[in-house]
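All protein chains of the complex are present and in place, except for one that has been dropped.
Per-chain residue numbering starts at 1, and chain names A and B are given in the order in which the chains are listed.
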Amino acid sequence: MIPEKKTESPLASYRALDLTDENGFLCGKIFADLGMDVIKIEKPGGDAARRLGPFYHDIPDPEKSLYWLAYNTSKRSITLNIESPDGQEIFKRLVKTAHFVFECFPPGYMDSLGLDYQVLAEINPGIIMTSITPFGQMGPYSNYKGADIVALAMGGLMQLCGYPDRAPLRWGLEQSWPQAGAQAAMGTIIAHYHRLVSGEGQHVDVSVRDCMIWSAYPSPQNWSMVKKIVGRTGFTAPRGHLNLRLNHRCKDGYVAWMPWRGEVTKKLVEYMGEEGVGGSLRETDWDQVNMEEVNQEQIDRWQDDIERFCLNHTKAELHNEVMKRGLMLWPMNDVKDLREMSQLLARHFWVDVEHPELNDTVIYPGPPVKTGEGYWQIRRRAPLIGEHNEEVYKGELGFSESQLVVLRQAGVI
Amino acid sequence: MGKSALEGVKVVDLGVTVTAPLACKILGMYGATVVKVEGPPHTLRFDPLRMYPPFLDGIAGVNRSGSFAEYNGSTLGITIDLRQPRGMELMCKLVTWCDVLVENFSAGTLKRMGLDYDELVKLNPDIILAMTATAGETGPAAAQPGTGLQLQSASGLTHLLGWPDRPPVGSPNAYTDYIGPWYLVIAIIAALEHRMRTGKGQWIDMSQLEAAVTFLSPAVLDYTTNGRVLHAQGNSCPYAAPHGAYRCQGDDRWCVIAVFTDEEWRAFCQVIGNQELAHDPRFETILGRKENEEELNRLVESWTMGHTPEEVMAVVQEAGVPAGVVLNGRDLYEDPQLKLRNHFQNVFHPEMGTTYGSTSGLLLSKTPCRLGPPPCLGEHTEYVCREILELSDKEFVELLNEGIFGAL
Partner (left out) sequence: MKKGALEGLRVLDFTVMAAGPLVTKFLSDHGAEVIKLESTVRPDVIRTFIPFAGGTPGINRSITFAEGNTGKYSFRLNLSHPLGIDIAKRLASCCDIVVENFNPGVMKKHGLTYDDLTKIKSDVIMVSMSGLGQSGPHSRHRNIGLSIQALAGINHFTGWPDRAPIGYSIPYPDVIIPWFALLALMAAVDYRKRTGKGQYIDVTMLETSLHFLAPALLDYTANGREGTRMGNRCAYAAPHGVYRCQGEDRWCAIEVFNDDWPSFCKVLGNPAWSKEPQFATLLGRKENEEELDRLVEDWTAKRSAEEVMSLMQQAGVGAGVVQNAEDIADKDPHFKYRQFYQVVEHPEIGAYECPTASFKLSKTPCELSPAPCLGEHNEYVCTKILGMSDKEFSELVASGVFE
C-alpha cells in the first residue's frame, strides 16, 4: 500500500463560518477534515440539533448527541447570537477575514438580520456563501417546512421504495441531511475554484430536496425515455422490462447478487459447480447473454438457483470465497458486520478519536477519501459548545475578559 | 449566461457505470473539458451502462440508453482500442494532456493496462489520478468487482430500508452511486488547488464502500459506543408522530406528513378541522402520540384518503407543518419549484434528439451549471484527436486505418 503522507492541506489557509443545522453539518465537516478552519457558530446554549439522538450511553445531553458528534468533527465552536446587534457586529467582523459562510436558515432570515449575501459581499467581495434550505431560496415551495421524509418523498425516491401493498418507505437513518451537506460542499468547492481563478465570490443556493433527485433513479429517466411511471416492486428492482431481486437469502441473512455478463458470472458458476450446484445459471453462455432478450421467467430461474446455493452458506463463508475468486457477490451488512469487515479493517478505515471530557476513545468512520498527500483526516472530535470562545473572541478579536463576561450575561455569546 | 467555474480543467474519464462518470459529468457541467475513453463497438469494451434500460422509446441501442445519458452529460466521447500499441500511445497523449484522470475499475486493472499511478507520472508528473473502485485500491476485497446495486447491501444501507416485519428492501437502485461522486469531485478540486500551490499532483483512492459508510456515521457511533445495531424502521421517527406516508385519493398516491412538536400537532389538528383530535388526551403529548401511533396513523389516513396528495400538502404546509407529495417521474418533471430552478435541462443529442437530464441541487449565482449532451459512442473521436490532441491529418488518418478507433 502506498503510505499516506500528511502534508499541509491546500485548504488550510481558509476559514469558514458554519451556521448550519443538521441539513448542512456534513458540508462544514468535509472542509474541516480537509484542514480548513471551520468555525461552527452556535446560538448561546448550543445548536438545537444537539438534541438529535442517538446519544452516547443514552444520556440525552447536548454534548453527547452522536448525530452531532458524527458530523461536526474537526470544527471549532463559538457561541454567538446573531439576532442581537452586538452579535451581528461580531459576525461581520468575522466575515471580513473568512472565505466561506455556510447557513441553513429559512429563506429571508439572513436578509431580515441584514446579513444576506449582498451585505456580506460588500464587506468581503470574495466571500462564498452557501445556503442550504429544503427547497431553495425562491419559488412556490421556498417557504415550505422541510423534513427528511419530505425531501425523500418530493425528491422522488420514496416512490420507488417498499412493497406495493404498503406505503412507500424512507431510509431508517436520515439520508437527505448528509446528501445535502456533501453536495453543498461540492458546489462550494466548485465556486471556490472559480474564485481561485477569478477572485470572485458568489452565492451557492442548495435545495435539500433537489439533492435527493439523483437517488430517484430510474424514476425520472423512465418518464423522459418511455413515459413510464415506475413504482414499488418490493424485494425487486426494475431493470427495463425485468424485475430483478437484488438480494438473496443465505443461511444467516442476505447476499447481493445480480446476473452480469462476462467473467464474473462464469467464475461464480464454476464455484457453484464445485459444490455440485448449477442449474439454469450453468446453462447460460455468459459471454453472449443479452439482458434485453432475457425474460422474467429466466431471471426467476437464475435467482432461485442462486438462492438455493447461498442458503447453504453463511454471509462470511460466501464473502471469503468470493474475495478469493473475484466474484460479484457481496453480503448484506449491518453496522456490526461493517465493523468486523476485513476490507475496512485492512484499509484502516476506522479512526480512534479522543474524547477527553468523556474519558473515552470513540471509534469513528474515517475520511471517505484517501489521498497521496494525506490531508483528508479526522483531526479531532466535534467541539463542545462554545469551546473556542476564548481563542476566537479574546485571542483573535481582542475582546477583554470582562467584555466577554458582559456579552455572555447579555445573551450575545 | 454566467461564467464557467472549471473552464480550462482537463479531465479524462476512463470510468464505467456511474460513480466515475457522474463525477466527471459534474465537472463537465461546470465547464471542465471531459473526454470519455471507451473501447470501439466491436471490442464490446464500451461503458456497459450503454446497454442498460430505459432506452428511448423502448428501443435498445448503444446511443439510446437513458441511464447512460443521465451519467455522461457534458462529456466528449472517443473510442480507442487500448489493446493495440498505437492505441495505448494515443491514450498516453491524453494522459499527458489532462489534469485529472478518473476511473473506477476494480483494483489492479489499471496496472494490468499499464496505466497505474507510477506509470502515469512518467508521462505527466503532476497528474491527478482519481481512482474509485468499489472497495478501494487495497485490502482483501480490492480486486472484487461490484456495482452500486451490490454495494448498497454491503455498505449497510439496504439493511436500513424496510418494514420491521419484512426483509429489508433498500432502494431499488445503486444508491451508493449517489454518494461517492460528491466526495470525488471535492477531492479532485482540492487536489487541483494543491497542485496550484505546490506543483504536485497525487493519487486519490476513494473506496465507494467507505464513502457510503460515512452516510451511516450516526448508526456506526451508536454501535461503537452503545453496542446497538440499527434496523429498518418503516417510516417512523423516534421523536415524531404522526410521521409517515399516508394514502390519498388516486391510484397509489401518497403524501408524507411529519409532526415534530406539540405546537405543530395543534396546528395540524386545526388545519384539518378536527378539534376533537386536538383535545384527545391520547395524542396531546409526543409520548402519547408515540404510544398510540398505530391508531394515530389510522386517524390521519382517514383524513388524507379524502383528499389528493397535492391538497394534503398544501393544507398541511399552510399550517407550518412539514408535508410533501410522494412524487413519481412525471411529477418531478412537472414540479413548479424544479422548473424554477431549471433542474432538468434539455440537450440536443444526435440520435436521441431533444432529451432532458438532471443537473444538480445547487444554484451557483455567478457560475451556473450548463448541461451538455452525452456522447454517442466515439462521437468526438476526430474532434479530440485534431482539436484537443492536435494530431495532424496524417496521424489521424493512420490511426483510423489501423482500426484504433473502430473496426475496419
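By our rule, a residue touches a chain if its C-beta (ideal position, glycine included) is under 8 Å from a C-beta of that chain, and two chains touch if they have at least 3 such contacts.
Note that the structure is a prediction, hence the values are computed from the model and not measured.
Novice: Any idea which chains on screen the missing one touches?
Specialist: If we consider the entire complex, the absent chain touches A.
Novice: Decide which residue listed in A:143, A:280, A:298 or A:403 touches the omitted chain of the complex.
Specialist: A:403
Novice: Among A:60, A:85 or A:164, which one is in touch with the chain left out?
Specialist: Result: among the candidates, A:85 touches the missing chain.
Novice: Counting contacts across the full complex, list the positions on subunit A that touch the omitted chain.
Specialist: Given the touch definition above, subunit A has residues 84-86, 89, 403, 405-412 touching the missing chain.
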